[in-house]
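Only a single protein chain was left out; the remaining protein chains are all shown in position.
Letters A and B name the chains as they come in the text, with residue numbers starting at 1 for each one.
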Amino acid sequence: MSLLSALSISASGMSAQRQRTELLVENLANSDTTRTPEGGPYRRKDAVFVSDPSASQFSSLFESEMGSGSGVRVSEVITDKRDPEKRYLPGHPDADKDGYVAYPRMNPAEDMVDLLGASRGYQANVSAVSAVKDMIQRSLDLFR
Amino acid sequence: MSMNISGISSLGQIKTDVAAPSASDGGNSFKNILNNAIGEVESTRSAAAKSVEQFLSGNGEDLHSTILATQRAELEFQMFMQVRNKVVSAYQEIMKMQM
Partner (left out) sequence: MFQGLALNSEHYMSLLSARQKLVASNIANADTPGYHTQDINFQTEFENALGSHTPTVIEPEGLTVKPDGNNVNIDREARLLAENALRFSIASNFARAELNSVKTAIQEGKSV
């Protein structure tokens, strides 16, 4: 049934945007982290979104084959592989023998903008749930 | 909204049938009216049952379609009850007249 499928599609959208938000917040919180448990400075993380047809669990097999709508999911989290940024700070506890400290390669301004985008995206999915719920309620009103 | 309330208009037939001399002729017409009505009730009822089954098993049936199907079956049944009551009372009137 289309409307129930729509709900699980929107739910997948909310989940994906939430995961994206968590990663962006982690990036921003760690923009100056020079020392991580894995060794070395913090490395930026990014969520990769892909379409997910199986998210519409209430749709019949026929419906999903026709390509009628799909959810979304985070297929993987990509860790930044670039070399860290080196800053010359000889007195720093994490400085190497040449006096350089490895800092995370970051762009906080970009991540802030992304955060706004993720928040808007999340809200849009919430609106979709609300609109679909209204239509389901209207259907039930046909009982009188 | 044009609806064919054929059940009620077929009661007009009863009046002309009453003019026939024997009660058995009147009985056949009554039987036909009732049988047809029962047939319609049954077909909308089974359509509604099928729609509910399709919806519950997730076979792509929309909720509003299922609800409308059950409402149609309900109305069909209510109509049938009215027709049945009219037919029964008309029959009783005829039987009274036969005495």
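Note that in this section a contact is a pair of C-beta atoms (placed from the backbone, for glycine too) under 8 Å apart; a residue touches a chain by one contact, two chains touch by 3 or more.
Bear in mind the structure is a predicted one, so any value in this text is a computation, not a measurement.
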| item | value |
| --- | --- |
| Hidden partner chain, residues of subunit A it touches | 1-3, 5-7, 9-10, 12-13, 16-17, 20, 48-51, 55-56, 62-63, 66-72, 117-118, 120-121, 124-125, 127-128, 131-132, 134-135, 138-139, 141-142, 144 |
| Chain not shown, touching residues in subunit B | 1, 3-8, 40, 43-44, 47, 60, 62, 64-65, 68, 71-72, 75-76, 78-79, 82, 85 |
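Definition applied: only the chains that are shown with their structure count from here on.
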| item | value |
| --- | --- |
| Averaged-CA centre spacing for the pair subunit B and subunit A, given as whole angstrom | 59 |
| For the subunit B and subunit A complex, residues of the former touching the latter | 55, 58-64, 67-68, 71 |
| Partner subunit B, residues of subunit A touching it in the complex | 1-4, 58-60, 62-63, 136, 138-140, 142-143 |
